[in-house]
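Step one of this worksheet: look at the structure below.
Only a single protein chain was left out; the remaining protein chains are all shown in position.
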Amino acid sequence: MTTKKRSTGLTAVCDAWQLVDIDVTASFPIRPYTAVMAEVAKRIANGQMKCEMVHAEGEHGQFSIAHGASMAGARATTGSSGVGLTYAAEVYSPIAGGRCPIQAVVGDRTLDPPGDFGSEHTDCLTMRDNGWIFGWAQDAQEALDNSLMYFRIGEDPDIMLPQIVAMDGYFVTHITQDYEVPDQDLVDRFLPPFKPKFRLDVNNPVIMGPQITPEMGPPLEWDRNVVMQRAKGKIVEVTEEFGRLFGRHYAPFVEEYMTEGAEMVFLLQGAHAVTCKSAVKYLREAGYPVGMLRLRWLRPFPDEALQAIASKFKVIGVIDTNTSYGAAGGGGVLLVETRAAISETPDKPIVQGFTSGLGGEVISHDEFFRMAEMMRKTLEAGQLVQSSTWVNFNDYV
Amino acid sequence: MAKSYPEVPFAAIVPCPTVENDKMVTGNWRSVRPVVDMEACTSCKLCWLLCPDASVVYDEAEGISFNLKYCKGCGICSSVCPVDAIRDVPELDFID
Partner (left out) sequence: MTLSVEVDPNMVEITVWTRGVTLAKEARDVATLLAAAGASEGKYTQSFDNYVDLPDRIGVACKSYARISPEPIQTFYEYENGHHDVIVLAEETLIKGQRYLDGAKPECVVVVNSAREPEALLRWFEPAESLPLVKALACIDANSFGAGVTLTFDGTEGASDDTKIGAGVGAAVAGAAAKASGCVKLESLLAAADNKKAVQEGWDQVRVLPFCDGKPNACETPS
């Protein structure tokens, strides 16, 4: 029986963790992730959850503890935000390369300097090349659902990759929302117990992470490349299965909103897509031929899914709520990835970048309207007017 | 209309206050105000020593007084006074 609940995105992930009966979680406080730490501790104290909670001395320790637990065969979780994520940087590749499917929950937070609790996607994105699979949830319900789906995808014996359930700090982590907690029965049918093929066991000793000679490197990394590509098919399969079982049908990679007859589309991820959809409705009413694409996965980046639809549009306005100083095109990560994904697509659209929502700032309806006006100018010009626009800093309308 | 952002200093480096930090005035955090009974006060200066915001002022001639621009009404001075010379009075009882 589903339970209706009104709470935050992080509580929703704790609900998911409770349903899948995680074995171990490693904690260390950093806002906004701290809510998870507090919530899990509370549930263990009142008997709702039965996992081991190990309090680390820092995020590097946190991720290492989860890594170790996973190596021993436990369903392990952890999480962090902002500079906490970058502090753990050393361990990401070992975890992914070691094929330990831990799940990290991330409430985004701007990287220092100076101190700012507000949301920005840069923290997760700086770690994107390490071999984890991850994407952003736009609301509490999707955060819960993503957590369930990511366990299923990550722990699949054909995949075995760690996952990050990311969501915008404050917007999704702290603003209470209505969502449904699914039935335990359904979750048990959806996610089998975690039984990895290899684990640290004194009765069957293995060595994990030995020293290698250079010629073993490429084949090991080719394997990691193969599995990352294979994950795309698994994502489609699991998202469809989730829809059949739980009744919530997500587009596997790219959510399309009002793209019918749209000549220009916003492309973005996470919470701001919710405001974007509202802005698109108003813009359509006012005659702007605009729609929205919402990315649900950043790694693996959905090349094929984007290529299949890109040529329907003439302009894509990519909104980056992140920074990648000095990147090609002068914008953020999504701009680079999107341009690269469709660079060889026939009749490809013009791709321009917007940087907005940095520092945890809201992206208001007015700002979406202004971005739409700028995209319209690009549409009229038939070519890029400005490669990258930092909204409110170098707008051209 | 583009939103205009505040002027920010280079690398967020700001001068360090040496006497007072007038960018963070905290007098309006206060819901009670300390009042000292000069008759009872022995000038032991424990309140001056222990105020976490350095908002107790001691002057040889004037004795103990409070920097109301910054005093947050935390109540440490009134609770450490060994002769109970300091009372915490609701802030709105004062007409200023």
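Order as written gives the chain letters A and B; numbering starts at 1 within each chain.
To be clear about the criterion, contacts are C-beta pairs under 8 Å (C-beta built on N, C-alpha and C of every residue); 3 or more make two chains touch, one makes a residue touch a chain.
Keep in mind that this is a model prediction, so the values were computed, not measured.
Visitor: Considering the complete complex, identify which of A:V206, A:L220 or A:A286 is in touch with the unshown chain.
Guide: Per the contact definition at the top, the residue touching the missing chain is A:A286.
Visitor: Quick one: say which of A:A35, A:M71 or A:A166 touches the chain that got left out.
Guide: A:A35
Visitor: Consider the whole complex, including the chain that is not shown, and state which of A:L186, A:V362 or A:V385 touches that chain.
Guide: Here the residue in touch with the unshown chain is A:V362.
Visitor: For chain B, which residues reach the chain that was dropped from this view?
Guide: Given the touch definition above, chain B has residues 27-31, 72-74, 90-92, 95 touching the missing chain.
Visitor: Name every residue on chain A in touch with the hidden partner chain.
Guide: 7-8, 10-11, 31-32, 34-36, 38-39, 42, 107, 117-118, 170-171, 173-176, 271-272, 274-275, 278, 282-283, 286, 288, 360, 362, 364-366, 369-370, 372-373, 397
Here is the rule we use: only the chains that are shown with their structure count from here on.
Visitor: Contact residues on chain A for chain B in the complex?
Guide: So the residues of chain A touching chain B come out as 113-114, 366-367, 370, 391-393, 395.
Visitor: Taking the touch rule as given, give the residues of chain B at its contact with chain A in the complex, in rising order.
Guide: 1-5, 11-12
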